[in-house]
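Removed from the display is one protein chain of the complex; every other protein chain stays in position.
Up next, chain A:
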């Protein structure tokens, strides 16, 4: 019964995230800088280990330094920093979108292993971050190509799955711990990339903010790289490489 409910929740969450655009009802902020700042701060907020990792460690009794040593992000769980920096804006947003889906699934699986408040807040934060990604993608599309203002669909690129639960409970705890550590690292990196957007935009703005935005938007067609990536068959390792240490 519980498993069915969890599956249902998981399904609804994933669908909700994947169909962000199709169910969009509210109005996104039309201000690029405001939205970018929100994304940056959200990333700052979510990279804070006290929001998720620390409660998990506390609840699961993984305090000891020895165990902490084993609580490491596993390569391949999240895109590496280098890979994120290499992505175009649309691809970056698409990658964020996809990774958020993965995180939501993982959070759903960790529902029983986290304090309720922390879990609920983390889930809402992820969903909120997805909302802002959607708005940013919409803004970028709208600024360049009206045709591109189609619902954003997840690219066919590498979509990592949550780690398969190890057989041992202890191993599973360490695995989840490592995943959460990776999550915070990923959000930190995402925040840095987003700050990089602001800097580039700032430089561009010296000339013409509107033009620069449009130029950037032209450069970042809605997830064209993702579309291109798939046929090329770029190995996942290029995007989901080893995490930065």
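Assume a contact is a pair of C-beta atoms (placed from the backbone, for glycine too) under 8 Å apart; a residue touches a chain by one contact, two chains touch by 3 or more; residues count from 1.
Keep in mind that, in the parts below, contacts and distances are computed from a predicted model.
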| item | value |
| --- | --- |
| The complex's invisible chain, by UniProt name, from "Interleukin 6 cytokine family signal transducer", "Cytochrome b-245 light chain", "DNA repair protein RAD51 homolog 2" or "AP-4 complex subunit epsilon" | "Interleukin 6 cytokine family signal transducer" |
| Interface with the unshown chain - residue positions in chain A | 16, 20-21, 23-29, 37-39, 41-42, 44-45, 48, 50, 117, 120-121, 124-125, 127-132, 134-135 |
